[in-house]
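Scroll down for the structure; my scribbles are underneath it.
Only one protein chain is missing; all other protein chains are in place.
Chain naming follows the written order as A and B, and within any one chain the residues start at number 1.
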Amino acid sequence: MKRRLLLVLTLMLALSLVVAPTLAQDRKVVTVSYTQEPLTLNPLYVTQWFATNVIDMLLTPPWFIDDKQQAVPVQVTEIPSVENGGISEDGTVITLKLRDDLKWSDGEPLTSADYVFTYEMIMADGNTVSSRDPWETKVASVTAPDATTVVITFNESFAPWLTALFTASPAMPEHTLRPIFDAEGTLDAAEWNKTVNPGSGSFILNEWETGSFLSLVPNENSFAGTPKLNEVFFRILADDGTSQNAALTTGDADIGVFLTAGDAVELEGAGLVISQVASGYNEGWYLNVNPDTAHPAMLDVNVRKALVMAFNRQQIVDDLLFGKTRVATSYWDGSQYVRPDAKPYDYNPEEAAAMLDAAGWVDSNGDGTRDKDGTELVLRFIASQRQIRKDVQAVVQQAFAEIGVGVETSNYDNFFDTYGEGGPMSTGQYDIGEYSGSSQFPDPNTADFLCSEIPSDENPEGANWIGYCNEELDALFQEQLKTTDPAARVALFQQIDQIIFDEAVWVGVWYDADLWATNARVIDAKYSGADPFWNAVNWDVSS
Amino acid sequence: MGRYIIRRLLQAIPLVLFVSLTIFTLLQATGDPLATMGGRSPTKSEDKARLRRQLGLDKPLLEQYLYWLIGNDWAKFDRDGDGIAEAPGTRYGVLRGDFGTSIVTKRPAMEIIVDRLPNTLLLMVTAEIITLFFALIIGVISAVKQYSIFDNVLSGFSFITFSMPIFLVGFGLLYIFAVKFREWGLPYLPTGGIFDPQEGRSVSQLALHMILPVATITIISVAGYSRYVRSNMLEVINSDYIRTARAKGLTERSILYRHAFKNAALPLATLIGLDLPFLLGGAVVTERIFAWPGTGRLFLDHLELLDYSVLMGLLMLITVAVVIFQLLTDLMYTWLDPRIRYS
Partner (left out) sequence: MATATVKPVRLNLVEGEAQAQSPTQRVIKRFVRHRAAMFGLVVLIGVLAYIIVGSFIFTEAQANYNDTSIRLQAPSAEHPFGTDRIGRDILARTIYGGQISLMIGFLAVVVEVGLGTAVGAIAGYYGGWIDAILMRITEAMLSIPSLLLLLVMAKFFAGKFAPIPFFGRTLSGSVIIIILILGLTSWMSLARIVRSNVLSIKETEFVLAAKALGVPNWRIIINHILPNTLASIIVSLTLGVATAILTEAYVSFLGLGVQSPTASWGNMLTEAQEFTVIKNAPWYWFFPSLLILLTVLSINFVGDGLRDAFDPRSDNKV
């Protein structure tokens, strides 16, 4: 009996092994490998990258930021500007002119009322939304004078409006959600959060099996054109460095995201196309200059420059990152806001040693480490638990030992905790901190260098962890925040960038663009750092 | 007998409560779910303060535990941040069947767990059955032919697989049968998931995708079980009554299968009974390697996010199952072995 059962099972298995690979159907399906499952599909509740990507395909914002970091109108007829009256003279009123053919996937028209409803939902107390920024503090009102016009009034001129208005929270269907909100008092548990039906994107959600996959199919009622594909399939894999690559190599997945440099080399060898997608991130050294917490040597700009010049960043890029990126020149590397002719500091250990000598740090007691006034030059170099950073720390420790600078390395799980939470960076328990940071991409604004953001007991959420206070820089930052003219803003940031470079308080290690792999059979996929799948409607596959 | 069952169940209640309180405390003390909520864009401080209030995370630990246990619809909360508690809570508590909602996905915790349970059970039960099948065969034959080449080779092999970390076996199988076989043009197995989107869902797809994860779990588990069967079988074979049976002239076959085997199987039944509830937790490492959407992976993912509703739900489910299965196993033991009687 047992033997017969075994025989039957073996036969079944053998049969399925033979049959399975030959049954390829003729549908145009692109499979995306995801290493995290979207938590929910309601944009109000989630900022998770894996979720917002899918949401972008199901709910359209007023405009997308494309792969060249330019705004492309989607629901609006044109991008608001001072010339077309979309932005008022003083910059406090922004008017969105919607297309008149917008509709939801169930056929209902999409109007400005949906935009006002969305604003209401963000501000409603019953909803545990992930963020009310900038609505709560910067926006005075959102009104809809007619069906295709939305007027947003700010308290004062707000430069980052392009990346903050209805892009993270696209318009949601009032006709479906208002009844739910009125009945339950909250949208937290709405069924719509799992289905986004009706939606406004070029795709609709066909099926979502938790832990396993999401399947998106074309929206027949899409106002933005019908997709060429029959299905986009998101396969949820483990975040372990191997499963995704195995799937991409064997063709079980067509698109893979957030590859390491080693993966990229491997996959390129297997015939996949590797793209670098700028997402605003640059791996950098944050040098502590807070006189209360930093090593006294750190307060001297020449010491900081010497440290940078003793750090062979090109070697890190070549050896640890397989040459798959380059040394970062600026906090804003990868965008238009970088200072002109930006170049990183040279690698010159001899000059670094000379600069340290000139600054008074010499090895007077012969113990191998420089010192001055009785203090040894031993610096604390901290990072998170990521392997690549630990590797960099080991390399730097050895390199610095050769010029007489001692380095103590530490790695933290709670690396990004705020001052109030006792995080190592925010409380200044370091001299060199390395991590990959970004501005409020695609907007260049950041709070990392403002005097008012230095963490303290009175300000436990402060974001200026390097403790840098420069009034000239502060003034420039205040000004750019109110400058709605794009060209003027770029000029201001270039000045900002120059100061930061000259002061060597932030030093670029490598340009941390996201690495994506695409199977050669996928055509016309252009990835944007801000809205990665913005042109999914145009994707196609070759047969 | 009835009284014994009731007494055991009553004794189990404080145990389960104690476990729940311990784990709840551990989870809360481990970290702040809001810290990881933002992912790439960290949550702003005003939003964190508001979310903490809205999700009830600003209350002291024991109060939160109380709400988890008996709900909070009898208490009032401050919804709009003005400092005045005016709205009643919406939870009924675990004792009334409400395991709360996930902090991050906002869906009911039990729903999330129950969604994944069938996948896990499918994988684990299949693996358990196949493991038992091979463990019995190997264990019995090893015992009967003790110290023969068969026994030595199999014992050696099972010791080796027993001594290997499971992820090595998993990755090894994945690499050889999924990646390399495909490269070499041989019929190959898939790299993960439970079906291929080009093919669609079907029984054959499911079976195909189950092969590698089941093989991984089986290889590691067979070793332990077969050693256990072997040592029990040996003990029984060398016991007096078997010697008597031989002396009486019964055939070797009937001795082995009718007497020895049944008595050796009894402790194994106990072992299985005690192991069964842990199947609910899935195979954390295997599910990760093969992207199997089961409860093991669910636990890992939500542990990262410190989503305590889902984590507590899963752990309590397993704990209660353990208590019930322990009772069932003890009862079954009594039924099978007439020498044991509980008052």
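Basically, a residue touches a chain if its C-beta (ideal position, glycine included) is under 8 Å from a C-beta of that chain, and two chains touch if they have at least 3 such contacts.
Since the structure is predicted, the reported quantities are computational estimates derived from the model, not experimental observations.
Participant: Would you mind listing the shown chains in contact with the chain that isn't displayed?
Facilitator: Counted over the whole complex, the chain not pictured touches A, B.
Participant: Of A:143, A:226 or A:410, which sits in contact with the chain we cannot see?
Facilitator: Per the contact definition at the top, the residue touching the missing chain is A:410.
Participant: Touching the left-out chain: which of B:10, B:29 or B:203?
Facilitator: Considering the complete complex, B:29 is the one touching the chain left out.
Participant: To test your reading of the contact rule: which positions on chain B touch the chain that is missing from view?
Facilitator: Here the touching residues of chain B are 11, 14-16, 18-19, 22-23, 26-27, 29-31, 146, 155-156, 159-160, 162-168, 171, 175, 234-235, 238, 278, 281, 284-285, 288, 299-300, 303, 306, 311, 314-315, 318-319, 322-323.
Participant: If you put the missing chain back, which residues of chain A would it touch?
Facilitator: On the side of chain A, residues 240-242, 245-246, 249, 260, 262-263, 265-266, 315-316, 319-320, 385, 387, 390-391, 393-395, 398, 409-414 touch the unshown chain.
One rule holds in what follows: only the chains that are shown with their structure count from here on.
Participant: Indicate the whole-number Å distance between the mean C-alpha point of chain A and the mean C-alpha point of chain B.
Facilitator: About 36 Å separates the centre of chain A from that of chain B.
Participant: Provide the residue numbers of chain A that touch chain B in the complex, in ascending order.
Facilitator: Those residues of chain A that touch chain B are 2, 12-13, 15-21, 23-25, 27, 29, 31, 36-37, 39-40, 45-49, 125-126, 128-133, 136-137, 188-189, 193-194, 209-213, 215, 231, 233, 235-238, 240, 242-243, 246-247, 249-250, 252, 414, 416-418, 421, 461.
Participant: Once bound in the complex, which stretches of chain B touch chain A?
Facilitator: Residues in contact with chain A: 31-32, 35, 37-47, 50-51, 54-55, 79-81, 101, 104-108, 112, 115-116, 119, 133, 171, 174-175, 178-179, 182, 187-194, 196-199, 204-205, 207-208, 211, 287-291, 293-294, 297-298, 301.
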